[in-house]
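Take a look at the following structure, please.
With one protein chain held back, the other chains of the complex are shown just where they sit.
Each chain gets a letter, A and B, in the order it is written, and its residues are counted from 1.
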Amino acid sequence: MSDHAILRVVARLVIPLFMLFGLYVQFHGEYSPGGGFQAGVLFGAAWILFVLIYGLDTGLRVIPEALIYNLACLGVLLYCLIGVLGVALGGHFLNFDVLWTTPKAAQQAGIILVELGVGVTVAAVVMLFFTCFVRRRALNKTGADTDQWREDNHDHDS
Amino acid sequence: MTTILSLFNYWAVIALMMVGYYCLIAHGNMIKKIMGLGIFQTSVFIMFISAGKVLGGSTPILREGVTEYSNPLPHVLILTAIVVGIATTAVALALAVRIQEAFGTIEDDQLSEADPEDAAGQ
Partner (left out) sequence: MIYLIDITLLVFLIVVAYAVVRVTDLFEAAMLFAIYSLLSAGLFAMLDAGDVALTEAAVGAGIGTILMLAALALTHRYERPAPGRNPTALAIVIVTGLGLGYASLDLPEFGAADNPVHTHVAPYYIQQTYDDTGVSNLVAAILASYRSIDTLGEAVVILTAGIIVFALLAPGAGRGKRTSTTRSEEAE
């Protein structure tokens, strides 16, 4: 779709704003509506918009596939590590009070790190969903399926 | 006034639930069924959130000048439920795609014809 001038220009303006807004929602989750899930979905949606305009190969050069797989698992791993860190420092699993000197600062640090882990996992999984569906479409297109799909739908048209 | 409003609220949610339920059981296309399930899920979320609302309250974010807040606990539950709902929808759609590739159709009755032993429960 990169030969449509309007789509290209608007995407170039909108995608960085999208990603910046995703980061804003992630880190302001404690003071306004937001948090990890919303930010992850916004970031993944910005990447999906990029792929829709410029193609899957260009999108995978920006964020390689191996990075998507690793980030998906690293987010949950970060969450579990914060929990185990609570145990290692003397409290229960996922007890944030022991992570720093004062309880309030420790709670805020714990909440920010945990939401970061969740946000990274959700963004990576959203990108993974889209990549899998698009790859399957490319795989099926090389077979004879394309014409069969069109013929089926032309049958229902009349 | 609030009695009529609360009855209308819950009955509208029940109407939405039944529309989604009908779509789930009466249509044969798998993707239509998944859409019906999504309508059902979102109507249940509306019921929970409307049970947590306090008239005269406000969004549960602590700030100046607001004394009464709506109940934050249903919001937490529904946040988790929305994310789990989209996860199961994605898995269901991936399964529908694989069924289409294996049998050539995603309609219920055509699938029963394509795989008669499985349809007969053996």
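Operating definition for what follows: contacts are C-beta pairs under 8 Å (C-beta built on N, C-alpha and C of every residue); 3 or more make two chains touch, one makes a residue touch a chain.
Model, not experiment: these values are computed from the prediction.
In terms of the touch definition stated at the top, the absent chain reaches A, B within the entire complex.
Of the residues in chain A, those that touch the hidden partner chain are 25, 29-38, 41-42, 44-45, 48, 72-73, 75-76, 79-80, 83, 93-94, 96, 103-105, 107-108, 110-111, 114-115, 117-118, 121-122, 124-126, 128-130, 132-137, 139-140, 149, 152-153, 156-157. By the touch definition given at the top, chain B reaches the unshown chain through residues 1-3, 5-23, 25-29, 31-32, 34-36, 38-39, 42, 45-46, 49-63, 68-76, 78-80, 82-84, 86-91, 93-98, 100-102, 105-107, 110.
Definition applied: only the chains that are shown with their structure count from here on.
Of all residues in chain B, those touching chain A in their complex are 59, 61, 79, 83, 90, 94, 97, 101. Those residues of chain A lying in contact with chain B across their complex are 31-33, 37, 122, 129, 132-133, 136, 140.
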